[in-house]
Each structure stands twice: as structure tokens, then as C-alpha cells.
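Single-structure report; data block below.
Missing here is one protein chain; the remaining ones are kept as they sit in the complex.
Order of writing sets the labels: A, B and C. Residues in every chain begin at 1.
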């Protein structure tokens, strides 16, 4: 049994992680820490939770050091301060925050407004998108779990990056997210009465997921100079991200739409959590709600020389907690889908 | 493995039943029938479903006769026409429709507008509320699975019925339901644009669940003449029923609120799916969403001589498909909670 | 033109008041004060507002003293501290907060946790429910604008209070409100992700509107000892209150349902903002959304000896800002419906 610790279990990502890990057979949850709710039982904070009678404890590095793996489901700026100590105690770290997602400490500082506390670990950290970096994840000590938007967007474009079919100057990601992505934090803009019956773009001037997506795509394009427009929107719903992805083809692209769909299916053949829909079918967020799946629909518009990909995930699962568990499974050599055979329900 | 057939698998109750049964280890789903979607694959109709690759077939009694148990998740008026034939073939029936919920054929005809097709089976049918009739369920051939409102309301009052603490003339059930209860049927009143941002009472003139609730409470009160007011309301949400239950106490009632809560807890001690909350805590529908749980909160108002009970269920699970599976487990001598250890999630 | 000042214009009630007053032809909005947003323009805070280019200013009693009437759309505890000074400057006050709704200062202190700052004004304050106290309002200096629940509930029962038809020991108000009633305040329980797809009762242990409703009904019943159960619930929607009201009849009640409906219609004949629906029709919150209307539906259940009334209002209009404007119209001898001919829209 893998001894697991969780720091920051009282956010929406944290409680989702607890839901998944408490039903995971290979795992023993040893320590559940929360700065804000320490001392309370999980029943007090989340009366819907039936996965066990945990007590939220204060963050205690010595206790965390006794775990095999520690998940950080904290705001940015926390994990980077404890990482070194835990790693040197032999603990694996899966960080669901943004602390290790960028390789460039200056870029990190520009977007997060403080100096990075563990710059030397940025290089070691493995970007935990298994569909891209499965091998590196398996041998990693420190995982930077991708952001929710970056997961949806990268899975949509990943099959194209290694080809010469697309124009690196023409990436547009028009992405839409449910509200749970804003976290369990009392702020005016997240009130029901502010979100309900409203739709808006936000972060147009620069969303923190932009440098993460750009850097990863740049890497996938082997350094081609990438131009990317990323527009996030807020949908009046709880869970789900749908990204509508536009990129122009080059003259090298010769496939039909149906061949493109086959190519995508082949590309993701070994990936249990990516589902490429048949030609003419497109994802809906409810199809993946509560699950670790990413659904993709692809379309080729020949006269516009455009490949259009629609990508849907549950932001709290494949976009956060589920992907973290997937990474844990890989690190500890369990079956990749262990504890992740979740079924969506509707209505 | 129990060989299972489902008739009417393409309604919201039907697909929920498929969700539960496809994850149930003791069950082999042999036949999935739908009049409206026959010939289609489940993937076509419910692209979120990951529990198996079923094909909806036309209703065929001879094929259904080869099953050990057949679930009817149909509108009323269907099950009663096939029951005799299936029963004589040795098949158990769990009817999620209203066909066998009333004992009185005339009363049935008054509410459903047609003569009952199997009047003689009404007496045999066991009312499948396990918390009330567990023993009878275990040996039943034909289960009338309770309605969603009746389940929420009865579980709230059941502990009181066998006492002499309450005035049988003073039952008031003010109940509120999400929209999925109206079914997967294209009607104007169920449109998003009609339901969203609206709250209303409905069925005040007489809801079909009223005679069911009244008859069951009457039975529980050993024939005392029961007076019951039942007011259903429509909540702009998908799943969930919350019933706010009012009944006056008689002079025989001497408990404190805390003793009342303990009495409720003791009453439901052996019932895995009823959770009596501590004094001062009350249910919310999201606490039971997606699960087979009923949450209860009790309050005693001494100066008003009133016992107030709040009861919450998921109308599609404990109010329909989950309870049906619970009944199946009892009939086939499986553990009662087999396949029903579902965990709610939020947000 | 009536010179108007508003204190607390940046809550949901305050902005609704601005919406109504800025379209009111008899009014000149002179001073718009906000403690929290002072210095900002209304466009910054409410980009949807098109009624004029106001600036939120700090609260300044001397400036307010130059107004003819000042509205307080503040949390409780603010108006009571400025009332004396403004009244002595000849300013009329319409207080939308709870400061002057109770006559008994001790009762006020029990529910609001602090001593009342203007106890001697409690007696003078007129309870601003025009359908009950129109005459007193016309000559009032200080109006206690009723709470939202109390408005919906009292309008439902008002016609019955002066009769001897009902049993004063049997009032039950099962009320449901949209979320805007919780105010424009950043708190966890009002987050979209906490409210959406959930329904719950709250304040069962004692809601602050209870003493207000009880005292008013007691008064209406001419001192009969009233027993009232009041259960508020939270509906996942923005605006609207629907109250389902139960009270038992005495032997003196001899009307048919249709006569009861006529009696209600006659009772409210002169009241432009109360609409009694035909027999068999019941209110929905969307029918009154955005308007100052109260819709009522009545039903008599003879075998249960019960009168059931369903009452719907928009909590921010008839339950707050609209009623305040209605009171202002009465005080300043304008037509009662001036500025209040609002039309609901749907979807």
C-alpha cells in the first residue's frame, strides 16, 4: 500500500483528490493536511463525503516525510517551499499547483509575482501529462501536474505537433471552463448571483496558463517559434472545460478529414483516457463529467485550410486530481487506470 | 450471476439503472429493451455511458422470459400487461413504474385513467421500500418499486408511524424535486428556458404520488384515519428531492429533540442507506446526489407541538434505480448494498 | 422633484433601488453613498447599469440632510444610528434594513446581538407594507420596509387574519428563496459551486425574519396567541420567493374554494400590486420576476380543513426596493404605482 499524504485537501481539487484516493485500492491515506480547516473532521466540511472519517490536520513536514508520496493541492507558492525537504526524505511529490510547471524561473516570477523558492528543482520536475511524458513520469521524483486548460488544449493538439502539417504561427485556443476552476474561495466574482445566467471572456490580457501552454507547444514543435492566442471564458456551470482549437495547415497536410480522425485514433491508441470520437461527432462536457477522460472531436476545413479540434475534460479530474492519481499510478508501477475507472452520469 | 433484463432503458431512470447494474458484480445484463430507441447502440443515445456496449432492442417477451429478473423502467401501463406472462415463466419483476404501487384497482384507475390490466396481482405485489418491508421483499416475485416522493416522505415519517406520538390528522409534506423526475420526454414544460430561474408548486390539485403516500402511511398508522397534505414543487436543478415534513405531536410525545434524534438513529440502525444527522444539522440534496442514501434531519418545536423532519434523496437513485437494485439484492440474497456503495461528489 | 439619497447602493438591493429610482419621473437622485465602494463610478461596479452616471460617495450625514428622503439599503445596525439626526433635519427615512421592523427593542437585541441605538424610534416607525398600513405610511416620517420573506408570507395570509376562519395555532410557512437574498457579500456559502445543483433548508433553528412575521401576524390576529412555523429554503436561482402557506380552518369557515378566491380578490381590489389568480392557477416566481407584483393562488382542502396559499414575489423588488419606492410614492402623495409599472420577461 502506498502511504499517501495530501496537503490542501479542503479546496475543490483537494476534496476531489480525496474522493479518488479513498476509493483507490493501492493507497493508504495517512495524512490529510489543511491550513484553513485544521482540526475539523471531513464530515464537518464536506457532509457529502462518504469515503472515510478523516481529520484535517495542520501541515507538519515531519509527518509528511513518513509518506511515500505527497500531493500538494494548494495555491501556488506552497509546494516549492517544502519540496526540497520532502524529496531529500525520499518522498515523491505530485504538485497540483503551478509551482513547477514552468522551466524558466524568471518567467515564473513574472506571472506569479514572487521569486521562485526552488529554482534548481524546476529542471528536475517532470511535466505530468502522461500522454506526452509517460516514461519520464515513471521515474520522476517530482511531478508538476498540468493545469486544467493546458491539459485540455495540449491533448487536442499533441498529435499535430510532431508533424509538419501545421503553421506554428496560427494557434488559437478558445477555451471555456466551469466555475469550480476558480476554487473554493470566498470572492465576489465567484458568487452564484454573479456567475449564473452570465457568460464572459476573462484573462484576455494574460492568463497564467498561457506561458505553460506556449512553452509545452514550443517544446512539442521542436523549437519552432510558436504564436498562440489563448482566450479563456467562464461558463455558468460547475465542472468541465471545452476547448475549441484552431490551427492552419501547411501545404504538407494532405489527409482527408477521415484520415485525420484515424491518425488521431492511432496516436492515442495506448492512452486509456483519451477518446477520439468518430467523424462528425463532437465532445460535450457532460460526457466526461466526473471522469478522467478527455474526449476529442476533429474536423478538417479544406477551403479554410484549418484543422479544428474540440477537446473536453472535467477540470477537476483529468484537469487536476485524476491526472495526479494517473501520475501516481505510473510512478508506483500500478496499472495506469487504477482507481480511475470512473463513470460519468447524466442527467 | 443474475441474468437481468431491462425494459425502458432510455429514460433517465433507465440509464441510471444501466449505470448501476453495469457496475454491479453479481449481475449479467442480458437484454436491454427500448421501444423508442430500438436498434440504436447505447453510445448513440448516451455518449457519456462507459459501462458497456449495449444495443437497445425491441421489447420481446420470449427473450425477457430467459432472464432471472426484469426491471421495468417504463411509463405506467406497460409492466402490468407483461407481468403475468413473465411471472409464470419464473421471472422476478421489479417494476419502477406506478403499475403495482396501489393495492386498490379502482383507486389506480381513478389516478391513471385506465382500467388496471392485472388487478389480481396488485395484492401479491410487494411494496419495495426495504426499510419498511425488507422481509416481504426477500421472498417477493413482483416488486412495486416506490415513487421518488413517496420514498423521501415515508423514510422521514416511518419511525413515527408505529408510535402514538403524532396526530394522524396533521401530516403535511412540502416536497421539492429536481427536473429529472419529469423524465426524458420532449414537453414544453420541461424545456430549459421554462424551468431555469423559476420555482413553482405543481400538482396541487392532486399528484399521482398522493394516493401512494397516503395509503402507505395509513397502513403504517394501523388504519388511523390519516389526513395528508402533499405539495410538490419544481426546483431548477437536475437531481434531488428534499421533503420538509410537518406533523403535530399528541400529548403522548415526551421526548426532547435530542432523544427524538436518538430514537431515529436507533430506528434506522440496521439500514445502510438512511443517515440520521446530528441535532442541528439538516440534509442538502447534494449530499446524496448520485447515491442511494436518504439523509434525515429532525427537529422538535415544543411550543408549536410540531415534529419537523427534513428528508433528502436522489430521485433517480434511492427514489428509483438505486432502490430497485437494493430490492434485487434482497430478492437474490446478495448483500443489500452490493453495487450501491456510491459516493456523492461536489461541486 | 423629490430629492433622494441612497445609502448602501452597492448591494443587490441598492443597485435594484437605483434601477427603479433612476427611471422614476418624480425623483432626483442627489446623493449615492457606499462605504465599500466610495470613489468608484457606478459603471465600474455595475457595468450593466444604464440609468445614469453616478459616483459612489462616502456617507456624509450633512449631505444626506439636504435630501427629502433617504433610503438605507445597508446591513442592519447602520440606519438606526443616523435616523435621529436625519429626521430632525426634516428628512424622511425609508429603511430597507431590519433596524425598525420590530417594536420590541429586547427582541431586536436578541436576534441581532447588539443593543438598539434608537429604541424610542421603534414605536414611531411605520411598518411599510402598504397593503396593510397604507394610511399610516402616507403620514410617516420613518418607514421600516418589510423583509422579503415577511412580505411574501403576510400578503398570503393578510385576508385571513381579520376573520375568525383560521386556527391561530396552526400557521406553517414553508418558504423558498433565490440566492440574491443572501446579498452581494463574498462568503463561501454563496459561491456558485456551493449553491448550484443543490437545494436545502436553512435557518431552521431560527431565522431573523421569524420574529417579524410572528409579531405582524399576532397584531393582525388582534392578539390571539399565534403559533407559527417558518422554514426558509435556498433555491438555486437568482431572484424570487415562493411561500407555500398552510393554516387550518375553524368551524366558522363556510366558504367554498371559489368563494375563498373571490374573497381574496375583493380584499385586494384596491391593491395594484397583488394579483389573485383564478381557482386552479398557482404562482411561479418567473411571473413576477423584475416586478413589484405579488401573485397569490388559494386552495381550500375541505377534508384536511386546510387553507393552502401560494405566494410569489421578486425578493429584490416587492421584497425590498420596489416596496420601498411604493412607500415613497405614498409618503410624497404620488401615484402609488409611479415608477413601478415593470414588466416581467421570460425566458
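Here, contacts are C-beta pairs under 8 Å (C-beta built on N, C-alpha and C of every residue); 3 or more make two chains touch, one makes a residue touch a chain.
Note that the structure is a prediction, hence the values are computed from the model and not measured.
S.K.: Which residue among B:136, B:190, B:218 or B:265 touches the omitted chain?
M.R.: B:190
S.K.: From the listed residues C:289, C:305 or C:318, report the one that touches the chain absent from this view.
M.R.: C:289
S.K.: Of the residues A:45, A:59, A:105 or A:306, which one touches the chain left out of the display?
M.R.: A:306
S.K.: Which of these, A:238, A:260 or A:296, touches the one chain of the complex that we don't see?
M.R.: A:238
S.K.: Please identify, in ascending order, the residues of chain C that touch the omitted chain?
M.R.: For chain C, the residues touching the absent chain are 12, 15-16, 19, 22-23, 46-51, 179-180, 196-197, 238-239, 277, 281, 284, 286-291, 293, 316, 343-347.
S.K.: Name every residue on chain A in touch with the hidden partner chain.
M.R.: Touch with the absent chain occurs at residues 169, 172, 174, 176, 178, 193-194, 196-202, 204-205, 227-229, 231, 233, 235-240, 242, 244, 246, 280, 282-286, 289, 297, 299, 301, 303-306, 308, 310, 346-347.
S.K.: Since one chain isn't shown, list which residues of chain B touch it in the complete complex.
M.R.: Interface with the chain not displayed, on the chain B side: 12, 179-180, 182, 184, 186-188, 190-197, 236-238.
Just so it is clear, only the chains that are shown with their structure count from here on.
S.K.: At what distance in angstrom does the C-alpha mean of chain B lie from that of chain A?
M.R.: 38
S.K.: Cα centroid separation between chain A and chain C, in whole Å?
M.R.: Between these chains, centre-to-centre, one finds 46 Å.
S.K.: If a residue has to touch 2 or more other chains to count, which residues of chain C qualify?
M.R.: Residue numbers touching two or more other chains: 193-194, 196-197, 236-238.
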